[in-house]
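Let's turn to chain A:
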Amino acid sequence: MLDVRSATKLFGQKAAVDHVSMTVDGPAFVGIIGRSGAGKSTFLRMMNGLTPASGGQILVEGRDILALRGADMRAWQSQCAMIFQQFNLVPRMDVVSNVLHGILNRRATWQTVLNLWPRADIIRALEILDRLGIAEQAPKRAEALSGGQQQRVAIARALMQDPRIILADEPIASLDPMNAQIVMDTLKRINVEDGRMVIANLHTLDTARRYCDRVIGMRDGRVVFDGVPAQLTTGVARDIYGADADFNESATSTAIPTDTSADAEYAARMLA
Partner candidate 1 sequence: QEITEFRIGLLGGENAQDRMASNECLRAYAEEALGVPVRLFTPADYNGVIQGLLGDALDMAWLGASAYAAVYVADEDKIEPVLVKTNLDGSYTYHSIGFARADSGITSLDDMEGKSFAFADPNSTSGFLIPNVELPAEGYSMTEGEYFSRIGFSGGHEQSIIAVVNGDYDAGVTWADGQGAWEDGYNSGALRKAADSGIVDMNDIVEIWKSSPIPEGPVVLRQALPDDVKQTMIDLVAGLHDSDPTCAYGVAAGETAGFTPVTHEEYQTIIDIRRAEMN
Partner candidate 2 sequence: MPADDLRDSTIRLMTRKRRIALAVPALILVYLAYVAVAFDLGGLAQRARLDNAAILLADAVSHKVHVTRDNRRETLQVSVEGSNRAVFSESQIPDWVQAQGDGARIDLGAGHVVTYDGPRVVYDIPDYGPVTLDTSDGVSVQVPGGTLPDFINASPTRATITTDQGRVTATASRTETLRYFWGWEMFFFDLSSPFSGMTAGQVLSTIIGGAPLVEGVSNLSLALSEFWTNDIWQHGAVAWAIFETVLMAFLGTFGAAFVALPLAFLAAQNFTPSRWLRFAVRRVFDFVRGVDALIFTIILSRAFGPGPLTGALAILLTDTGSFGKLFSEALENVDDKPIEGIRSTGANAVQRYRFGVIPQVLPVLLSQMLYFLESNTRSATIIGAITGGGIGLLLTQAIQTTQDWEKVTYYILLVIVMVIAMDSLSGWLRRKLIRGA
């Protein structure tokens, strides 16, 4: 289904993505890990067409999407949804409109610009929001929502696109543990229930271990690990992150601690 061949992106002299190759067959949940600057975001942006590639091919069902231009590229983008760390919603517009933006490419420009959405589209947007448990927020402005809710709106926009592939660039990096869990659970559900491929950049090992079918490690633009979560030992992680023996996994963890009594106590004292 997805066949990446030697995909490369140069910024000036520097290779942000350096001859990356991989193949994904079915609708897998793929996690990409690696430290800051490893090229994770650049790779996803190349796949989505936000950043033009410098070389290589990315074949999706036999078609090289890196070679697409103009309207063809936009048509591809409409099938390949992207979720961002900062949600990238239009803050001053309401939630439904933001979700409807997912089908911008399939409606006439003048129609979208004048806000003339067909009733059926609106109903579908509401159904998607309902599925993600935020239908109540529909009429509110996006900026009025919490981070977790905004990310779910972004996922709803992605679902509105009815995409074959969902790309997620550190989707939970700006969320608190509680919301992070909800968002990751949602993505997993979409992956399993709808059979859509999800490729997610993740910055914590335990999230990758917990949700992914397959984990890819990047370092300096290259793929340095490609395997199942079980193979992701602390030693391997050290290699990926280029960390020395001090490397402490929990420092990067965003999992919700099971024992929160100490915090609760502190909070109670503060509020008193």
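As a selection rule, all candidates are chains of the complex that A comes from, given by their letters.
Keep in mind that, in the parts below, contacts are C-beta pairs under 8 Å (C-beta built on N, C-alpha and C of every residue); 3 or more make two chains touch, one makes a residue touch a chain; residues count from 1.
For clarity, every value in this text was computed on a predicted model and none was experimentally measured.
One candidate from 1 or 2 touches chain A in this complex, that being 2.
Every residue of chain A that touches candidate 2 in the complex is listed here, in rising order: 94, 96-97, 114-117, 119, 122-123, 126-127, 129-130, 135-136, 138-139.
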